[in-house]
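All remarks here apply to the structure that follows.
One chain of protein is taken out of this complex; the other chains stay put.
Our next item is subunit A:
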């Protein structure tokens, strides 16, 4: 009897062990690894954590390395998906053997943050801020700035322009916008991830969003560009920018959504495939209440995948465009407009 009891006990133990092993096996069954852009990393990490928690057996990991590194990983097939603020170039898409689908997932704004004692609201006209970043307007009391800000006492102080020293999607979006509204900027600097800023003696460079923010904070008379979410988090003052319609607009989720709503998408497909091209740029949005510098950020997904991974990926994307969008605003991102969500859904169906 005793022996029997002992046997049952060990049998129970063994079956429990097997059960535990089996269940860990189920948990570890599917892993989706991604890497890329650092700009959407905070919200991606939240989404992927929540999604992995809700779905047993799927685990999504994301490494924030930078857009360039993400694209490189995607081409080398060392990840299951990647993310990029600058989408992908045609030449890069052609290098991907498993087929590429580019999906806008969330969006952000780039703001101009400044350090001016006692100036609570600063309006910068369309013809002024490109010239500041070209080193042509060098004083805060320049008549062009003063004309747009009646009643604001602007100091006779040198403008120190702070830009990114590392290659970044933020620089890409900002310089593309400046190129779109200023012909001279386009020819002399142009839009790039690490633009060749003019050597005007007024420009200093700092690494990452935090480096730029810290430098602006510590330098009286400084101005620089950072992501809206970051400015919101660090409570930096941001300038009102004049949009295409001539209105001065502050950055925010509504003005950002207005900018994205008018974003034109190409009618064509991505090169060499039947996937719709969702690389739409809001370089100079036309809406009257639109904030001028807004952009999507893209998820890069393979078209041909193993069945179970493809299914998990489609499921994950559906989660991101529905439940996920609800947390955008509080985290300083702009929710995707309804028409874009529909486009993303349709394109995601092609993941097989």
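Following the convention adopted for this analysis, contacts are C-beta pairs under 8 Å (C-beta built on N, C-alpha and C of every residue); 3 or more make two chains touch, one makes a residue touch a chain; residues count from 1.
Following the convention adopted for this analysis, contacts and distances are computed from a predicted model.
Chemist: UniProt name of the unshown chain, from "Secreted protein", "ABC-type polar-amino-acid transporter", "Phosphate transport system permease protein" or "Sarcosine oxidase subunit delta"?
Modeler: The missing chain's protein name, per its UniProt entry, is "Phosphate transport system permease protein".
Chemist: Decide which residue listed in A:59, A:177 or A:193 touches the omitted chain of the complex.
Modeler: For the chain that is not drawn, the touching residue is A:193.
Chemist: Who touches the missing chain here, A:168, A:182 or A:253?
Modeler: Here the residue in touch with the unshown chain is A:168.
Chemist: One chain isn't shown here. Among A:219, A:273, A:286 or A:327, which residue touches it?
Modeler: A:219
Chemist: With the missing chain put back, which residues of subunit A would touch it? List them for me.
Modeler: With respect to the unshown chain, the touching residues of subunit A are 65-69, 158, 160, 162, 165-168, 190, 192-196, 199, 201-207, 211, 214-215, 218-219, 222.
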